[in-house]
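A protein chain is absent from this complex, but the other protein chains hold their places.
As written, the chains take the letters A, B and C, and residue 1 is the first residue of each chain.
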């Protein structure tokens, strides 16, 4: 009995979304594994392994029976190797792991920041597919080159907003500032966030002021992804992010003192975010 | 994943059927094991372990959801220890293992000899339960004290015959001689045999003369009971008796040169039967 | 029930290296029913350990090459203080060193903390290339380390040994004679390798790792069984315990308490609750009244 089988998958396609941001599409190779396919939920992640280089967690961006995709930013050794991948190469993954965004009716605000936007994109598609109300979407990035999926978001909702730190496109400012403006004008029932933790943290504080429940996807250094190495644990509750996250609700986040402030690095030492 | 779990069972009852012949009834203890119960088929056997003494194969004599029974003759260390068992003691068993008698319509002759009669008793009950025609039964033993289950057989069929080697009761002679007599008078479609191998062998030869198919239960020295130690293998086909027997058909037996002649002892050496 | 003088609420001990980096995760294990916890093995300076993948599963357990990732003894002991502010459940601080002398230095630091016990990890098989052969294979080195730690500590300490040493029982006895107050048996079995057949490459980044989980349970049970006959000090029986029945086996052969590692992988951190329930269900149906009566049962009569 293998609890979490590894799957060797074929690279169908790799494309550069923006400078240093790539999307890889993988196809299941039927014979390779007991698992013939899986369909992941928005918010869930996979561990992707490049042999000889390493294995890192990535959010699932798109998932159907035959294939799945993830988007990544080139920042270190594994993402460097991934950026060099060619179609027909093999990659080994395990997962999907972790919690998902829970879809709910009402006026939803979706906020995605930088290369952490993929789960928000997947969530927006899922809301549409399942016939939920059109959400309001904020997509924020440093500059306009890094605004991922603009065209798609535009098609998914009429209430699509963009923000760039440098004002190179649309709203001049960050996601939280834009959100703050929106909240003064509109009422929301729920907010979904995926982005840099500082951004997510301030967005959460803002939502708390208005009493709007959030679901926020967090990232931590994850070595095992399956709840044993302890590197992703959040204080003081001992929440195991790779299993009980990455998507956390406001109730949970209120008890996480680390949120927006501290994380553990490769050695397990506590660092400021 | 355990392929063949061991079950610790409670002794409900032990009774002496005849001199040195005992029957033990065991009850399943629900909490002890993943297996809550099993129902064995006539011909199958279990490995019974007396801790600190040893483990030996025994035919199942009676099997219902809550309990099972086996009959044994006191001849060596394990049966010696079994004879001393008291109600409420624990015994560990594994199984049921092996092939079963296949029930068939028509005129059936059942032949049981000595302490190998239990599977024949179980078969007779099963035929009755499933509404098959009343079989003819031959029950043979050295002396009348060793004629097991006489009353029950009498109730199970009107065509019940007994034989004793010393003539102390009923027919004076062995099972094969009685069978020979019967075959001259009656026509049978199938013969089921369980008894000492020499007896079974000569009964088989007799049946072959008349072209009547048999199913015969054999015994060999069985150390593992699960097809790996090789001690129960029959030449020249390499038949693994603990798995592919103990019940063998005439077609199979025709190819077994060892049948009635040779067996392997504790060391694996070949001995004459 | 007391273990080396400290009250424990259950026989289950979170094994070293499983979630033991932060006070918060260890407190969680205690809330979930662990009687005692062990920290991740701590060294004098922080270590990043090996790159991922650090675990490769096979049919029967895990191979791991975490490589002793830890934030170092100083930060580690801060977590111990956080932990002790919240609970009385004993905490064992696991330490390991690059050199023989490191152990005494580390033990001195732990001795000054609120930790209840020390565990000497002499046997991690994941850093051989770096540290040469594990100390636990060499009876003389083990004796030396144990003696040096014994001289500088006042709190009890345990010695954790490797099943790779054919003379593990002799080594455990020797450690006891040199002052060890208990033995943790066993560490992972070294080394295991899992190959990805589609790429013809080892799955672990470090190529091989220590073996844990159900696969090593009969080995651990045998070692604890033999150690019980020779030792006068308590044993934390560790290796493959995944169910209450596994724990009962471990206690019966002579473990005083039962270490739980890989079971957290299979059953989550609330495995401790499940193990407690499974153990209690057995006790209730048996002639026993407390789990401590199971200890060493196999050796009776």
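Everything below uses one rule, namely that a contact is a pair of C-beta atoms (placed from the backbone, for glycine too) under 8 Å apart; a residue touches a chain by one contact, two chains touch by 3 or more.
Just so we're clear, the structure is a prediction, and the values are computed from it rather than from any experiment.
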Based on the whole complex, identify which of B:52, B:131 or B:211 touches the chain you can't see. B:52
Need a quick check: the contact residues on subunit C for the chain that isn't drawn. 58-61, 63, 133, 137, 164-166, 189, 191-195, 197, 200-202, 208, 211, 213-219, 221-222, 225, 242, 245, 248-249, 252-253, 282, 294, 297-298, 300
Note that subunit B touches the chain not displayed via residues 1-6, 8, 29, 32, 47, 49, 51-52, 54-56, 90, 92, 223-224, 226-231, 233-240, 243, 264, 266-270
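Basically, only the chains that are shown with their structure count from here on.
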Suppose chain centres are the mean of their C-alpha atoms. Which chain sits farthest from subunit C? B
Taking the mean of each chain's Cα atoms, which chain ends up nearest the overall Cα mean? C
Between subunit A and subunit C, tell me the centre distance in angstrom, where each centre is the average of that chain's C-alpha atoms. 36
For the pair subunit A and subunit B, the C-alpha centroid-to-centroid distance in angstrom is 66
